[in-house]
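A protein chain is absent from this complex, but the other protein chains hold their places.
Each chain carries a letter (A and B) given by its place in the written order, and its residues are counted from 1.
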Amino acid sequence: MNGKLWTGGTIALLLLLVALAGPALAPHDPNRQDLVSIRQPPLWVGGAWRHPLGTDSLGRDILSRLLWGARVAVVVAVASAIVSALVGIPVALVAGYARGRVDTVLMRVVDVWMSIPAVLLAIALMAVLGLGLWKVVLAIVIVDWTRFARVVRGEVLALREREFVEAARAIGLRPLRVMTQELLPNLVPLIIVLVSLEMAIAVGVEALLSFVGLGVQAATPSWGAMIAEGRGYLMVSWWGMGVPMLALIAAVVGFNLLGEGLRERLDPRLRTTA
Amino acid sequence: MGATGGAPLLETRDLRTHFRRGGWLRPVRWLRAVDGVSLAVAHQETLGLVGESGSGKTTLGRTILRLVEPTGGQIHLGGQEITGLSQAALRPLRRRMQIVFQNPYASLNPRRLVGAIVGQPLAVHHVPGDHARMVGDLLQRVGLPLDAARRYPHEFSGGQRQRIAIARALALRPDLVVADEITSGLDVTVKLRVLALLRELQAEFRVAYLFISHDLAVVRQVADRVAVMYLGQIVEEAPTDALFDRPLHPYTRVLQASVPPPDPAATWRPPVLPGDPPSALSIPPGCRFHPRCPIAEARCRVEPPALRVLGPGHLVACHLAS
Partner (left out) sequence: MTPLPITAPVLEIRALTVRYGARVATWAVDLTLGPGEVLGLVGESGAGKSTVGRAVVRLLPEPGHVETGAIRFHGRDLLGLSDAEMRRLRGADVALIPQDPLSALNPVFRIGLQATDALRIHRGLSREAADAEMVRLLGHLGIPEPAEVLERYPHELSGGMRQRVLIAMAFSCDPSLVIADEPTTALDVTTQAQILRLLVELQAERRVATLFVTHDLGVVAHLAQRVAVMYAGCLVESAPTRELFRAAAHPYTQGLLTQVLRADVRAEASAALEGLMPILATAPAACPFRERCPKRMAVCDETMPALHEVAPGHAVACHLYGGA
């Protein structure tokens, strides 16, 4: 287990736990406004235990909002990554195995798709689809599935030439079976790594969309929305923006480290040369 | 071990496999890897196919199995023409011909258990019976322990992996096994054991081998007949002893003389062979070997020689051989 795997894995695990149990642990209703105690500082800046991380400009408890926001972040991250994989991997398998014209056509589609600026596309999609957590997931999948398609296809192309694939064909294995029985198991390490990295990206995109007000609904707390809200009072109460930002950075870095740690761990085993 | 008479098990007639190179922004050229090969393998016979890089022997093996599509000519398996069959129609026929590859490290799926690998052909073709038991029998037959089925390929040595590959190839009891350089890269001791195994299995499974190799010494041990390939064509074909004791084609002679005998007392004069093994992209006119041939004459530069019978079962493609 290397350092990256430890750190990233711990952060990711923590995030998952928070996402599952967090809302139950939240001391306050995240949407409850308390106009008496607005912009309270966090504990270490002179705040009270009542609001350990302080409150925002509407008196809402930041800690509670952070915990609820974590759930949003994790759900979006995991769902986006998995669905993107489910869309991109079959395309990659078909393109990489068939090669020739099929591959060319599919990859040109992917090329065109990828040439559309991701962020603009996401924003445009949300503007059309409307707000909501699952719509965010859909938008992210639509924008980013091509990453899976491209990277996995590269690996499929390489694997396809390996003799054990030829051996399977020589036995008479049908193409679909070759893809599922021979190629897919050898792609699992790569897919695991890609999923982790995709989660990092998804968290960031969700935050971005919420920041501009096109993410999850206004009633659901989201780190991006918190950052947007706290930005206006940065000079007065930096924690309104600072705390969710730190959480966001930690999550993105955590997923990235997890992905890289997994890659380092799994990569040498990928190349089986005994 | 000779042929049992009747139609040959495998026959190719003027088989050609050409690959397209270039095209997009450069002129189209054709790599004529296999360029008119007619050979036959009888039941339970071992035909050795010898050649260097660029000879087309590996492509020929793959073309016969339709892993690579032929460009022209015919392939007959057990009297039936299989050249134009669709992959779906070909599938049941694949039970009759299998292949063992050169690289024992790459030819077994590293993520599957050995038992699953060897049993895969049985599953694909829905062979009735207890697959687990059949796999166990096969593994024991090739000299591996029973528990090998529960392990992964990377736990085995190169020679052992080759045995696993052989077990897999024989699972369907094919009539023909193409062995593509299966002993290359193995130490001599392991080579000999693999060859001995092949010999035993041939009698028991009644299988014919197309044994492709660049190693003359190995081919001599295992083949009944030998065909020598150069630049996509067969230049000489004969029963093993005849080919090695009395090679008639200049290339075969050079090939044999190029192997240093492991005997310091014997004087070894490596033959002079100017130039390099040629590329199948630019094939010389006339006899393909003429630019490097020690005895080439004017006729050789212009007229391609046909295979002539110069002895019992001994064919040579050379104007000057006798």
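The rule we apply is simple: a residue touches a chain if its C-beta (ideal position, glycine included) is under 8 Å from a C-beta of that chain, and two chains touch if they have at least 3 such contacts.
Since we're looking at a predicted model, the values are computed, not measured.
Student: Who does the absent chain touch among those shown?
Tutor: Visible chains that the missing one touches: B.
Student: Which one, B:Gly79, B:Pro92 or B:Pro271, makes contact with the chain that was left out?
Tutor: That would be B:Pro271, which touches the missing chain.
Student: Pick out which of B:Ala7, B:Ala132, B:Ala196 or B:Val302 touches the chain that's been left out of the picture.
Tutor: Of the candidates B:Ala7, B:Ala132, B:Ala196 or B:Val302, B:Ala196 is in touch with the missing chain.
Student: Tell me which of B:Leu255, B:Cys293 or B:Ala321 is the one touching the absent chain.
Tutor: B:Leu255
Student: So which of B:His154, B:Arg220 or B:Arg308 would be touching the chain we can't see?
Tutor: Looking across B:His154, B:Arg220 or B:Arg308, the contact with the absent chain belongs to B:Arg220.
Student: Since one chain has been left out of the picture, which residues of subunit B touch it in the full complex?
Tutor: Counting over the whole complex, subunit B touches the hidden chain at residues 52-53, 157, 159, 187-189, 191-193, 196, 214-218, 220-221, 240-241, 244-245, 254-265, 268, 270-273, 276-277.
Keep in mind that, in the parts below, only the chains that are shown with their structure count from here on.
Student: Once bound in the complex, which stretches of subunit A touch subunit B?
Tutor: Checking each residue of subunit A against subunit B gives 162-164, 166-174, 177, 181-182, 185-186, 188, 272-274.
Student: Considering only the defined contacts, which subunit B positions touch subunit A in the complex?
Tutor: 62, 65, 67, 90-92, 94-95, 98-99, 101-103, 105-112, 120-121, 124-125, 153-156, 165, 168, 172
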